[in-house]
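Shown below is the structure under consideration.
Here the complex is missing one protein chain, while the rest keep their positions.
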Amino acid sequence: MKLWGGRFTQPTDELMERFNRSFDFDWRLYAADIRGSMAYAKALARAGIVTDEERGLLIEGLSQVLAEFEGGTFQPAPGDEDIHTAVERRLQELIGPVAGKLHTGRSRNDQVVTDVRLYLMDHLDRLDGLLGDLQAAIVEQAGAHLELLMPGYTHLQRAQPVRFSHWLLSYFWMLQRDRERLRDARQRTTVCPLGSGALAGHSLDIDRESLAGELGFEAISENSIDAVSDRDFILESLAAGAILGIHLSRLAEDLTLYCSAEFAFVELDEAYCTGSSLMPQKKNPDSVELMRGKAGRLVGNLVSLLVTLKGLPSAYDKDLQEDKEPLFDTLDTVELALPVAAGMIRTLSVNPDRMRAALDDSMLATDLADYLVRKGVPFRQAHDIVGRVVRYGIEQDKRLRDLSLAEWETVSPLFEADVADVFDFERAVERKASRGGTARSAVEAQIARARALMAC
Amino acid sequence: MKLWGGRFTQPTDELMERFNRSFDFDWRLYAADIRGSMAYAKALARAGIVTDEERGLLIEGLSQVLAEFEGGTFQPAPGDEDIHTAVERRLQELIGPVAGKLHTGRSRNDQVVTDVRLYLMDHLDRLDGLLGDLQAAIVEQAGAHLELLMPGYTHLQRAQPVRFSHWLLSYFWMLQRDRERLRDARQRTTVCPLGSGALAGHSLDIDRESLAGELGFEAISENSIDAVSDRDFILESLAAGAILGIHLSRLAEDLTLYCSAEFAFVELDEAYCTGSSLMPQKKNPDSVELMRGKAGRLVGNLVSLLVTLKGLPSAYDKDLQEDKEPLFDTLDTVELALPVAAGMIRTLSVNPDRMRAALDDSMLATDLADYLVRKGVPFRQAHDIVGRVVRYGIEQDKRLRDLSLAEWETVSPLFEADVADVFDFERAVERKASRGGTARSAVEAQIARARALMAC
Amino acid sequence: MKLWGGRFTQPTDELMERFNRSFDFDWRLYAADIRGSMAYAKALARAGIVTDEERGLLIEGLSQVLAEFEGGTFQPAPGDEDIHTAVERRLQELIGPVAGKLHTGRSRNDQVVTDVRLYLMDHLDRLDGLLGDLQAAIVEQAGAHLELLMPGYTHLQRAQPVRFSHWLLSYFWMLQRDRERLRDARQRTTVCPLGSGALAGHSLDIDRESLAGELGFEAISENSIDAVSDRDFILESLAAGAILGIHLSRLAEDLTLYCSAEFAFVELDEAYCTGSSLMPQKKNPDSVELMRGKAGRLVGNLVSLLVTLKGLPSAYDKDLQEDKEPLFDTLDTVELALPVAAGMIRTLSVNPDRMRAALDDSMLATDLADYLVRKGVPFRQAHDIVGRVVRYGIEQDKRLRDLSLAEWETVSPLFEADVADVFDFERAVERKASRGGTARSAVEAQIARARALMAC
Partner (left out) sequence: MKLWGGRFTQPTDELMERFNRSFDFDWRLYAADIRGSMAYAKALARAGIVTDEERGLLIEGLSQVLAEFEGGTFQPAPGDEDIHTAVERRLQELIGPVAGKLHTGRSRNDQVVTDVRLYLMDHLDRLDGLLGDLQAAIVEQAGAHLELLMPGYTHLQRAQPVRFSHWLLSYFWMLQRDRERLRDARQRTTVCPLGSGALAGHSLDIDRESLAGELGFEAISENSIDAVSDRDFILESLAAGAILGIHLSRLAEDLTLYCSAEFAFVELDEAYCTGSSLMPQKKNPDSVELMRGKAGRLVGNLVSLLVTLKGLPSAYDKDLQEDKEPLFDTLDTVELALPVAAGMIRTLSVNPDRMRAALDDSMLATDLADYLVRKGVPFRQAHDIVGRVVRYGIEQDKRLRDLSLAEWETVSPLFEADVADVFDFERAVERKASRGGTARSAVEAQIARARALMAC
């Protein structure tokens, strides 16, 4: 069955049929499609287009189609070019010609975008929960290891000591912004296009507000031409997904480094690693590598739809059929990556000895400069003096704390015996006590704020 | 002057210096940089790091540097690797060693991202205004031509008659979503990272809240490691810019078509066209073609930064220097394209005769099906019957309104003499009177809602 | 069965197993994988690692696995994490422990990239044929309509008359470059990495040259570390696919325009169109719209892999598993789009009357300027004079050929009665007789060159 054959005299080319067919991927929309059709049947009844009895038949038939999909017994027919055709075809088989009334005043143009919006609203809610669970895993681990110090890096060079918890919590905030972005995207998704017809609106007495309300939409579209071709909500979700992918790739990069033999700050649980077919000793961090690598498809999916939409004339063009696969792939990817990440974080072991051992004295160079600042040296000059101390240490191959007072004085007479007090990593960390800093109190406050946000 | 020489014994390679240098593009941040430094000087004074007198000197000196930039008299020095170095170098020339106190507890890592946030906040506000002005141009033209009918297209095939105003207003809503997205992005931009130091926070008694308030930020960052490497706010602005670019490209595509000789629905003002160096007759719609073509760079800029950020270790890496050029290019592009678009829309001429002439009877096929539906035929069957009517018309090369009653009845006995009433484009349009439809009343209501939004 | 369990004490997390699993998409490589293993079994025998009898067992077993795949009877097991595991697992079931010898000295790292190269070589050959067939369709149509004139457009404004064949042939050359690019990519694909082990090479006496030769490779890799992580050949194929996608999108755009009611230069066969579920009159050019829209995924696939590879450490990382889906999708897309395009071109109808009717006098403005040039006027001045003639025609609403001699003379005394001779579209076209021009002889020569290239 085709929904459009009357004007045609020739069959569709066979390859063209495959080229055109979307059922292979849009069958996923079945629940949304049927839900939309049930609400539409009621709206048609309210508008007097179908009788109450017909409405009953339609809804009962649709329930049965839904049951077939959910039970895995739905049989696609060769001509089911898309999910809408498949459902209507099956409905007709079940309830006869009255099925043909369901499409009155409705076009696949407004139907498909209603379906995708409903589908996406559900998945955005699910994503929000998955993000929250990953955040919870981070806060748990951070809370459990508040005392651990490790090197903080910039340019992958040791920079200043920080708390392990502080490092880990940095990802909490990235994920928090992801949640906000996805919530913002949801606001622009929960807009009902149904009732826009092919592009011009509909000619029936359908009450779009109540139809939208019944489907759980929070707003309705204001222009029928825009309504059938607006894919912003998908683009925006794909963009939020790509940015989330960047965050996961950065977390993954950090963990790949930290679980290497050279860093060895953490160890991934075996449940999140695999081995090598050739090298028996290997325990590879595949979970984090895949988290990093999948940033590629998340960015690619976004680009894919941006390119498809670029330069299209307004209203519906068939090109828009290309919107679904990137969206589905982004959702699938993120919905699997997030719980894997949460499990991997929850089961992560830490190696306090290796972290401590990696703290070296030159990471206190800024504290040395601050020491001079407290003696009245302008910071820029203090920086220069300490730079020369560091160079001296490298040339003499000595740890800074092992320099004699005489050696300190050679570089600058401002150094006195109390310079030795600088060499305490814990104290250096505790000085960073302002909001957002790495001192214990600041990290505890940070965790409290994180917990408060999660409770929202 | 370098801000970091003490530890080094060798000069930087000359090509490396060019490779590393960002002053050629980041000089734009001068106002934000100096504003940030002025606020920081005050914060240092409040924290007792500089005296009130020193604060006065710093602020006076910074004012003078600002004046030099704004007056076009600032002289860059060969060693000015970035805007921060340039400002501090010049400040030192002007006020001597006290300049060296300004950087106490501050790193370029937190400074640069503070600068970019301040810069972007200004430009997002500017963009909001430019979008509003383009919306206003659209509403003006739509309001001025409410009576005009034209073909609505799907698949670039004539679909149903719509009002020209309705078509034009479809772009109002796209731009409205762009504004919303940019406002959401602004919420995540107005977060002050200053006080995060290199990555671990600062050791001074600086009150981050009041510092942020003084600079006009609405929030402050909660984790110093995240703060120095978070570029989400740029990504999000680039993504919103890319989506806006897609909208402009679609408007441009419509206008390129509509001002072709074949459509000729509208004419661009000469002020927005150029000619050919070879063909004397040409009046080319360069403005709209450039609007369409520039979607490329807007998407490219987004991809550029996504790729740069992918897989970076956390905290600051030098790669982040690559964040500015795509951002500046996107802002420049959109800030020029939007007013050009507004001017082009305001000066657009319409050609009512050509629009009318392009309405053909087959565009009322859906209304014919509705005619049958009103006689009780299920829509799907009605669709099929009308499809056959259309085919008959094509085969006989006759306009549908010219078919005899006998011919109608050949296809279906349900057609009666009153079928002639269907052939009225105005009436067909007026039936689409529900919210978001193309009937006059619906378009008027749409304009009223648009005006209300613009007044926000 | 896992290929790596010995060192592990815990099972893999269930979600992680799904995250890690590639069998769902890499099963496609079965033929290449088994072909590679057969050749490897022979190489192992030549090197004395397995006996001739064992080699026989291995090859027989592999043949049976191949037969199961081809016959659709292969039963995947839950632990088949990838095609390599699946084949080895099944082989072991069939022939017992000797199956465990097949992997001696071989890693999945060199195996998988051997498989993908073999798979791609086949598909590049197939693509070359499909491109050739689309070129043939173009040359056929061009040859059949040599006499047809139509407007040539720049900026979508009528520019100069051209032959329809000339327009259509412009796509021949784009496709020719696509073929060249794909052939160049094939040169860098036909390089055998087998024998590179995990990353360091192998320790056996395997003759890599004869192994490569047996598999049909034309070269072998020169560095084992590069060999296991080189994905350039995929990137290059994806880039060539994206550029091909751009070409198809441009052809599609032209055809979408030309089959609109406003242009109506061509008509697509019904076999390449579909209808509307709502509007009975619609015959939509879905085939060309999908050709245009699918440029999105072709670009997206390229970006996807570029992002995945960016910033990876050398040698094999698990991220590389993400290379296959974009490649498969690009191949699937192009291998379906090309024959659809060829069928669509072959069945295209042309509408000579509409093309002729669209030629208007101002398209001869350049010829008018040439007329003045022949009278000694510098071209730039001639251009200006003719520009004013065109302006005059617009203001008077007259076709240029209808201007009186007096009117011509008003603009410039250089116009004489013979200016009337300029108004002959055929003659204007025939003057473009140099190589690559639109005169009949030039187009015939172009077709001859095209045919010669296709015969290569």
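Some points to look at:
All chains are identified by letter, namely A, B and C, in their written order; residue positions are counted from 1 within each chain.
Going forward, a residue touches a chain if its C-beta (ideal position, glycine included) is under 8 Å from a C-beta of that chain, and two chains touch if they have at least 3 such contacts.
Keep in mind it's a predicted model, so treat the numbers as computed, not measured.
From the options A:Q176, A:S237 or A:N284, the residue with contact to the unseen chain in the full assembly is A:N284.
From the options C:M38, C:L118, C:V139 or C:I243, the residue with contact to the chain not on display is C:I243.
Touching the chain that is not shown, out of B:A295, B:M355, B:V411 or B:V429: B:A295 (per the contact rule at the top).
Only one of B:R35, B:R55, B:R90 or B:H103 touches the absent chain when the whole complex is considered: B:H103. Checked against the hidden chain, the listed residues C:D384, C:E407 or C:D424 yield one contact partner: C:D384. Where chain B meets the chain that is not shown, the touching residues are 2-13, 15-16, 18-20, 81, 84-85, 103, 106-109, 197-198, 253, 269-287, 289-290, 292-297, 299-309, 317-322, 325-326, 336-337, 339-340, 343-344.
Where chain C meets the missing chain, the touching residues are 3-9, 49, 88, 92, 97-105, 109, 152-156, 159-162, 166-167, 169-174, 177, 180-181, 184, 187-188, 195-206, 208-209, 220-230, 232, 235-236, 239, 242-243, 245-246, 249-254, 257, 292, 295-296, 299, 302-303, 306-307, 309-318, 366-367, 370, 373, 378-381, 383-388, 390-391, 429, 431-439, 442, 446, 449. In the full complex, chain A makes contact with the omitted chain through residues 153-160, 256-257, 260-263, 275-286, 289, 303, 306-307, 310-312, 358, 360, 362-363, 365-366, 368-369, 383-384, 386-387, 389-390.
Basically, only the chains that are shown with their structure count from here on.
The geometric centre of chain B is 32 Å away from that of chain C, both derived from CA atoms. Chain centres here are Cα averages; for chain A and chain B they lie 23 Å apart.
The residues of chain A that reach two or more other chains are 3-9, 103, 109, 197-198, 292, 295-296, 299, 302-303, 306-307, 309, 311, 317-318, listed in rising order.
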